[in-house]
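Missing here: one protein chain of the complex. Every other protein chain is in place.
Chain nomenclature is as follows: A and B, assigned in order of appearance, with residue numbering initiated at 1 for each chain independently.
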Amino acid sequence: MIKFDHVTHTYPSDRENETVSLSNIDLDIHKGDFIAVIGANGSGKSTFAKHLNGLVLPSKGDVIVDNYNTKDKENIWDIRKKVGIVFQNPDNQLVATTVEDDIAFGLENIGMEEHKMKKRVEWALNLVDMFDLRNSEPHLLSGGQKQKVVIAGALAMHTSYLVLDEPTSMLDPRGRKEVLNIIKKLNKEENITVIYITHFMSEAAEFNKIIVLDKGKMVLSGSPKTIFMQASVLENLSLELPQVTKLARLLSENRLDFPPNILNEEEMIEKLCLFI
Amino acid sequence: MFIHLKNVSFTYNLHMPFETEVLKSINLVINKGEFVGIIGHTGCGKTTLLQIFNGLLEPTEGKILIDGIDIHKEKMKLKEIRKSIGLTFQYPENQLFEETIFKEVAFGPKNLGIKDDYLEKTVKKALNMVEMNYSIYKERSPFSLSGGEMRRVAIASTLAIDPEVIILDEPTASLDPQSRNSILTLIRELHCRYHKTIILVSHNMEVVAELAQRILVMEKGRIIMDGTPRKIFQDFAEKIESIGLALPQVTYIMYKLKQMGKPLNSGILTIEEAKDEILKVMKKKGGYDEIF
Partner (left out) sequence: MKFFRNLTIGQYIHKDSIIHQLDPRIKLLTTMFIIISVFLIGSWLGFLIIGLYLLISIILSKVNPKYVLMGTKPLLIIIILTLLIHFFTTQGEVIYQIWFLKITREGIYRGLFIAVRLFLLIIATSWLTLTTSPIALTDGIERLLSIFKFIKIPAHEIAMMMTIALRFIPTLMEETEKIMKAQMARGADFESGNIMNRIKNMLPIIIPLFVNAFHRADELAIAMEARCYRGGEGRTHYRLLSIKRVDQIFFFISFMIILSAFILKIL
């Protein structure tokens, strides 16, 4: 479990002032959770992500990962084995000259014995369907493929928590789908806890739980169905609902029995079939 | 100003071991004042096509005529073309380099011959268009800005040239919803208010459906569909889906329902249209006491 205990994070913005990037975050993330964290620019979601593996430390409060406090220097490497993170720019995360070597990078860092590495790398490659491309050079891969390699690199470390900070924002629709499908599979089949940061509500709709941040505070938390009912709050936070949800809201204004919190196209079609 | 592509093909690394034909026999006319959207998968040749439009790339076969002139034959200074056809690449903030925003936005106009006394006016106008206050921003470094602001400065630097045709390659890539909407509003204004010819490449179907008057669908180097958004998304919905491009959400819903036999118009592009159509059909059904 990852526990955020009254976490606040500030940094000096100029000589007199401090900027608050996170304010009193209290949150428990359980093993196997499939969570989306959404917020507008400046909501603190990236800072939040970096707290999960100790890249950033709280100014007040604690972040505890499986009983390890991120503030304890001796624990930091164990924490980073458990919590893998995928960033936005696929290119700036790949270090080696081939896919295979990049996945092995993390294992080399933690001093894994050579004969164990090969198997682990193979396992990770297969989990993300990149085994056939193991000898490819990074610059020849598509954006979606690159992100999959980054994910595989984290998996190889036997990560139990996978944090993804806007991993699809530089990808095309195909790449976006690739990444989302992989993490869904990993959560379902390998019970990997997924914490997914995004500003796309249409992506957030696919998760089991959504947390909404605004100016560093947690303002909403719940299932997509619950969160999507709060359309006006979301719009005030500069978050844009997917087309289907906007349509559902308009319809529900005219037909009170029509649900306004429709999450995706399939659900909309299903519901409409009951009415027409 | 019209752009005419006659049987244009383009091959990278022509006659070399790794040659790849990226554009195949493109025949196309873009008329003054049009708003054209180009959609297609990564690798279908969109970015190459854009570079043909402003002369950055010369067709390996066929020719491109601008206002009737073959721009590569005349050996004219291709720089002249850049005065009337502006191109903003994807992630244009990567091109910023000047010390101040003023100099950055003035770079284009300066290169293309605008005299120093007019520069201030030009830069001011361009920054206004992207909703950045001239006096606040002009002396600041472009590198001190947020991502969204840098994007707007980059776009302003193309607008400052005041080209007749503005080409934008994924102008809203990676932007958050708020920044995205403001850029889209700007693009709409460029077309409606400033009467620019706009060519927009985007992966976002919903944006293209709403803004473009004409859509070109590309696949493997060819233009496979060319028509109004309604035509493309209504008559060719199936083809669009089959090549792996996604219809706008509301269009998809109506298309699927129509496939299922529901008495709906499927040429729907916007949420408003969808709502009206659905309510219409709901009312009709409400009048009958039976299950459809």
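Note that a residue touches a chain if its C-beta (ideal position, glycine included) is under 8 Å from a C-beta of that chain, and two chains touch if they have at least 3 such contacts.
Owing to the predicted nature of the structure, the values given are computational and were not obtained by experimental measurement.
Mind giving the shown chains that are in contact with the missing chain?
Looking at the entire complex, the absent chain's contacts are A, B.
Would you indicate which residue among A:8, A:41 or A:89 is in contact with the undisplayed chain?
Once the missing chain is taken into account, the touching residue is A:89.
Given the full complex, what residues of subunit A touch the hidden partner chain?
Contact residues on subunit A toward the absent chain are 53, 55, 77, 80-81, 84-85, 87, 89, 91-98, 100-101, 104-114, 117-118, 121, 137-140, 150, 153-154, 157.
What is the set of subunit B residues that contact the non-displayed chain in the whole complex?
12-13, 18, 20, 22, 47-48, 51, 54, 56, 79, 82-83, 86-89, 92, 94-97, 107-108, 110-112, 143, 157-158, 161
As a convention for this text, only the chains that are shown with their structure count from here on.
Can you compute the centre-to-centre distance for subunit A and subunit B, using the mean CA position of each chain? Integer Å is fine.
30
Using the touch rule from the top, collect the residues of subunit A that touch subunit B in their complex.
Touch residues, subunit A against subunit B: 40-41, 88, 142, 169-170, 172-174, 199, 238-240, 242-244, 246-247, 250-251, 254-255, 265, 268-269, 272-273, 275-276.
Within their complex, state which residues of subunit B touch subunit A.
41-42, 146, 148, 173-174, 176-179, 181, 203, 206, 244-246, 248-250, 252-253, 256-257, 260, 262, 264, 271-272, 274-275, 278-279, 281-282, 285, 292
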